[in-house]
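Next up is a structure, given as structure tokens.
One protein chain is absent from this view; the other protein chains keep their places.
Going by the order they are written in, the chains are A, B, C and D; count residues from 1 in each one.
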Amino acid sequence: MGQYFMFTILSIVTLVSAYQMVRVRLITHAALFMALAFTAVAGIFLMMQAEFVAAIQILVYAGAITTMVIFAIMLSGLADIKSERAKKGGLWTKSDPFVLVVGAVFAAFMSYLYVAAKLPQAKSDKAMASVEAIGRSLFTTYMIPFEIASILLLIAMVGAIILTAKEAEQE
Amino acid sequence: MTLPIYLPLGLGALLFGLGLWGALTRTNAVRILMFIEIMLNGVNLNLITFSRYYWQQNAESAARAPIITLFIMTVAAAEASVGLAIILNVVRNRGSVDVDKINLMKG
Amino acid sequence: MDMFLHSAWVIAALPLTIAALIAMFSRQLKDKAGWLGVAGMFVAFVWSIGVFFAVAAAGGGHEEAAAAAHEAAFFTTPAWHLVWHNWAPFGPYQIDLGLMVDHLTAIMLVVVTLVSFCVQLYSIGYMHGERRFTRFYAAINLFTTGMLGLVLADNLFLLLISWEIMGLCSYLLIGHWYEQEWPKYGSIKAFLTTRVGDVGMMVGIWVIFMVTRTLTWEGLASTIPELVKNPVQASALALGAFLIFTGAVGKSSQFPLHVWLPDAMAGPTPGSALIHAATMVAAGVYLVGRTFMIFGNVAPWVLTVVAFIGGFTALFAASIATLRWDIKEVLAFSTISQLGYMIMALGLGGWAAGNFHLMTHAFFKALLFLAAGSIIHAHHHNQLMHKMGGLRKKIPITFWTWLVGYLALAGFPGFSGFFSKDELLLAAWTWAPAGMNPLVAKLPFIMALLTAFLTAYYMTRATWLAFFGEPRDQHLYDHAHESPWTMTAPLVILAVPALLSGWLWAALPAEWFHSESLLWLEHFFHNPGVREIPTESAVTVTLMATTAGLVGIFSGWLLYAVVKPETRAKWIQAGKPIYTLVRNKYYIDEFYELTVIKFTQVASVAIAWFDGAVVDGAVNGVGVIGNAFADVSGWFDANVIDQLVVMWADISRAIAAQVRRISTGYVQQYMLTFVVVVVASVLLFQVIR
Amino acid sequence: MPPIAYDWTKLVNPNYTFLLPELIVVAFMLLIMVADFYVKEKRWLVGFAFFGVLLAVLADWFAATSEAIKGAIDTGAPLEFFGNMVIADGFTFFLKAVLMVAVALVILLSYDYVEKFLKGMYVEFYEVLLAAMLGMMFMVSSRDLITIYIGLELTSISSYILAGLLRKDPKSNEAALKYFLNGAVASAVLLFGLSLIYGVSGTTYLPEVARQLTMRVAESKEFIPMIVAGVLFMAGGFSFKIAAVPMHLWAPDAYEGAPTPVTAFFSVGPKGAAFGAILRIFLVGMGAAEFSGRWMAIWAVLAAASMFVGNLTALMQTNIKRMMAYSSIAQAGYILVGVVAAGKTGFGTSAVLFYVLAYALTNLGIFAVLTQMDREGGWVSVSDFKGLATRNPWYAWALLVFFISLIGIPPTAGFMGKFFLFRAAVASNYLWLALCMAVNSVISVGYYYGVVKAMFLENADREALPIRFGTMATVVVCFVGVILVGILANGFVGLTTAAALVK
Partner (left out) sequence: MFSTALTWIVFVPLIVAVLMMFVPKTQEKVLFWLAGIATLIPLAISLPLIAGWNTAAVSTDATMKGMKYAVSVPWIQSIGVGYSVGVDGFGFTMLVLSALLFPLAVLASYGYIKERIKDYLILLLILEFGTNGVFVSLDFMLFYVYWEIVLLPMYFLIGIWGGARREYAAIKFFLYTLIGSVVMLVGAIYLYMVTGAHSFNILELAARTRLLPVNGMTTFAFWAILVGFAVKVPMFPFHTWLPDAHVEAPTPISMLLAGILLKLGSYAMVRISHPLLPQVAAQGAWVLFVLGVVGVLYAAGAAMAQKDFKKQVAYSSVNHMGFFVIALAAASVLANNGQKEMAEVALSGGFFVTISHGLISPLFFFAVGMFYERTHTRDLGKLGGMFLTVPVIAFMTAFIAFANLGLPGLAGFIGEFIALTGSYPAFGLWVLVAGAGLVITAAWHLLTMRNVLLGEAKKEYLGLHDVTWKEKLIFAPLAVLIVVFGVWPAPILNMLTDATKILVTGLLAVGGK
């Protein structure tokens, strides 16, 4: 029962945050709601005994990405970027609650698939992989993707600099 | 776990769907970016759920889903940084992040 | 004499060479071209005489050989035969081309070369000063080559080639004065009308070839008697024979393809004399006679058709001739009529009679044409008889020679036409095919007899109007003058055979005088297998014919010499409908104009339109469909279809304009499309599994 | 917990001969970065990059022919290295070589452009380009979804950056943004599919995936809908990468806005790599008959749609760059025919490989000229081609050959490529697809015709293009390549046939 309770709470937090992301006018608020959603998902990860993933989730998503987004918004100093005015007459104008409906429909559909597949109940209730096992795999089997990921990050960095640096040079 | 697998999977799908809808309806590029991250979270949730319920035969297989998730997060971060850089560039040149106004090319 | 026989090819080669020489050196030769042609043709004529005597010496009909091998085959072994073996392969069949001389050919050679010689001599005077003098001579010589090739040919293929070469020359000669409208029109009409027959003939040849796998006379004669035993083959052969006959119908100007000959008179008169009177038009008769191994062996209905078409044409054309005013036109219809005679004779099995008349007709009709030319020449190119009159004093030589031709044609006893016509009528009188109503079987005879009467009548009319009575156009009369000797000499030359050639086969005199030599030509013409004509009723027939001729002459004289023109006009008024009908040549030309020609014109215009609008459009169809929605009324608009570089573009652009609308430039719509399609296809695959 | 002793080498099974090309590329990336600080003439960096790629091509060849690897390929059991993350089979080597050559050509043709329009961005441009290439190389050389995914993302992110390199140009910004947003959504969709596949199979290693999926389906047919959904989501993600209809909408905008050499790269590089990945995933992971019939149908529909939409829309374009974008959408449709056929016959795979090679040579040749014509940065119209036959006859004739290669007229590489596609389609009973291709070849004449007409049938109203080494060299190489591959196809057919044994 505890699991149900926990899951329900976390789910509600996640969904409400996501819904608020749609709704709120200020982007910064949306970013904060995003962090909240991420954190709630991290909670679910914890429930799944994926502590490592949960930790990374908090670090990378709730921490790094959210911070980055907010920084970017602040840095640009443009009013427009910070808030989003509701448009008149657009197809999507009054669609805020719709987001839940669409999400629900999609989820229902996927669930239908899962249920149709008659996914077997859990075969094992073993502990999830330890950080050590993850680390070991990461540096043996997954060495190549790991290295590529490093280059990916390098390029992301380079790219971000290239795309934004010009201004600095000139100023 | 006694929780039926359908619940976390459903939540994953719900997150994905929400993110998708948000990404498709919000016109602020930054917000779209954020919704994409939500979608990725849905995926991650799926992965971890499946792993948790089924794929724990040994350390190797148990580590698989977390590692995939790890990579996805890495990529997401990289994507976010590049994406934000692009958005900032657009803002600089056009003074707007409204994707509906970014419409020089069509047809 | 054998020397001539064994080099008989020279006869055909000579005019060909001359034609080529004239064509190549026309600028140098100028007027001398005529003399070159005359000289060449004289040599050819002499050569033909040599050949003729050689064949005659070898024994006319070659009875022995015929009796031995091909008794029922309508074929006589040629006296001379030159073959180009394996001339060309038709697929696996080696086609031999050859020249040969047998009795029929020998006679035709003499006739053709003589007439051609006379015509060429005559033309020196007649065509003097003409600016395309050399062209005329080249064409005449080429034509002579064609005609000689035709009679020398030993197979259907070479015959067809010669046949068409003659057609070409006929076209060229009719259109000699191509600056004027009538020659232009006449030449095309002639070529096309005969072409219609030729196509039938070609199909006939294909049928014959399909059945027999050979085209030579010898081959046909040896295979056909066997093949007709098979009913399928026999009916095919009958069809082939009929189709070949359509060629003859076209060339010999038989009903219903007779319309071209009157218009062929647009050409120079000597050309008409040679081509449209003496030789080419007779080629149809020759063709039927030559391929009698087909006609004679197949079902009798073919020959019956031949006979009736011939007989009908004879009567029909003669009736038209009675009301023509142009002297050449009278002669033209007379020619049609006489050719009908010959065709009828052949159809009735009077093979020898038909060919006999062919010969005599060649002489006297050429004579008449040349004489008419002389009249016209004398009369400043006036051809209309109601402006002539009393000319006998002005142009005596022409008058006397004309008179010979006239009497021969009218069948006046003793003249050549009298004898040949008698044979012909005899053949008609004795025709009684099994299973046919005797009255019907007498129809050809009746038609022939009526024709004999009409012939005599219209010739008398023409003669009277031209030579007797008072001059109707004094001015022309005053300036009339006798032609130069180059023109009168040929008249005299031709008058001799026109007068005498009948005596080569003078059946009644032969009986009276018990002279076998007066039946010489009959023996010479012997062709194994043809119907033996019983001679018992010869006297009766002769009497009837002679009476008919004399009555005709008399009534002609009566109407034009005695009766006043005013009275004639009244009578015409009384028989107005018939008069109008005949006067307008039974409206056959108009009928064709309205049906065949109009149809072709309309059809070709329709096709051209169809090609531009529909076929082009249909092949580019998608485009049309695309535009059809937009503008149904402009569907066939040439602009729509022509805008087709366009082709795909027109179409495709219409579609593409819609397709490109998806690319709105709105990034979220891109994403939306993407997602919708993915999700939709996921859904779809759940449904269809 | 005590540390567990393990033999790293045994677990990882490294092979540096195989990895040599990648290592060289990485080395040169770093070298360029460092050299930037020391080299005054920045143009030398282009030389470095070019040289590096060439060296990598050589290394690729060296690796492919090295004894152990080749021996294994010949026995039909190619070796895998680095924890089964990469595989040393013919497919890998061939596609890697093709992609590297393509990038080498892009470097060559970009030379002038970078100098003119991307002042001082040598390092950035070539660095990112090499990174994208690296990603592509891993995309095609792996049998693990993770490596493929990371490679894909490396390529994608590099591409976003490349698209936006003209920082001052709003169109370039817009291109980058559109590309990025679409790409991010697409990769999310792809990942969702991946998660489903993982859920059913518990692994990302494709042979294992195949085994597990077959087992699952054997257990219960009920799994099929889920698997199909996963497959479709993945297919959707990849069809974004190859710009197949209907996931193509970003492409024209991105192609138009991006710097021209980058467009050249887009039209060839990521696309080719994505095809490699598609083939690998679908053949190895889902090659079993129960699945192949399904995904063949999916790709067939996409192929036909891409051809028609691409070609028809291209008819309406006035900007040649945009037109070439639609053209490349259509070309992707053609290649997809090979992918469809690959589900049933090896002809399909070899046809795809051959066509990618032919297409790369052809398209880069065209873009070499386009790059030089691009005077304002981003807009090349038909009128720019007016009278090219009299101004620059060699370019004009070369372009003509490239166009007929794209249409598929002999004796060009494009024709042979199409021929193999036809063969594959017929062999897999997709005759209607072959006919669609035939019809589309003809439709495509419509828009190439406009250019050809301008070049040959209209009079010049401007001056000749100056002859530049980079452009000229690319055109010559592509021209010779197109003709040679067309005429001496035998050798290349041998290569593609050998490489078509996808394991």
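In this text, a contact is a pair of C-beta atoms (placed from the backbone, for glycine too) under 8 Å apart; a residue touches a chain by one contact, two chains touch by 3 or more.
As the structure is a prediction and not an experimental result, all values here were calculated from the model.
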item	value
Displayed partners of the chain not shown (whole complex)	C, D
Hidden-chain contact residue, picked from the options D:317, D:441 or D:474	D:441
Full-complex contact with the absent chain, from C:54, C:124, C:139 or C:160	C:160
Candidate in contact with the missing chain, chosen from D:402, D:449 or D:479	D:449
Sites on chain D contacted by the missing partner chain, in the whole complex	389-390, 400, 404, 407-411, 415, 419-420, 422-423, 426-427, 431, 434-435, 437-439, 441-442, 445, 449, 453, 456-457, 489-490, 493-494, 497
Touching residues on chain C - with respect to the absent chain	86-93, 157, 160-161, 163-165, 168, 171, 175, 178-179, 184, 187-188, 191-192, 195-196, 199-200, 202-203, 205-207, 209-210, 213, 600-601, 603-609, 611, 615-616, 618-619, 642, 644-648
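Rule of thumb we're sticking to: only the chains that are shown with their structure count from here on.
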item	value
Chain C and chain D, separation of their C-alpha mean positions in angstrom	78
Chain B and chain C, separation of their C-alpha mean positions in angstrom	96
Inter-centroid spacing, chain D versus chain A (mean Cα positions, whole Å)	31
Multi-partner residues of chain B (at least 2 other chains)	9, 16, 19-20, 23, 25, 27, 32-33, 49, 51, 54, 57, 64-65, 67, 71, 75, 78-79, 82, 86-87, 89, 99-100, 102-107
Touching two or more other chains - residue numbers and ranges from chain A	106, 109-110, 113-114, 136, 141-142, 145, 149, 152, 155-156, 159, 163
Interfacial residue positions of chain A with respect to chain D in the complex	110, 113-114, 116-118, 132, 136, 140-145, 148-149, 151-152, 154-156, 158-159, 162-163, 166
Contacting residues of chain D [partner chain B, same complex]	146, 149-150, 153, 157, 160-161, 164, 167-171, 173-178, 180-181, 184-185, 187-188, 191-192, 194-196, 198-199, 202-204, 252-253, 256-257, 316-317, 322
Chain B residues within the chain C interface of the complex	20, 23-25, 27, 32, 99-100, 102-107
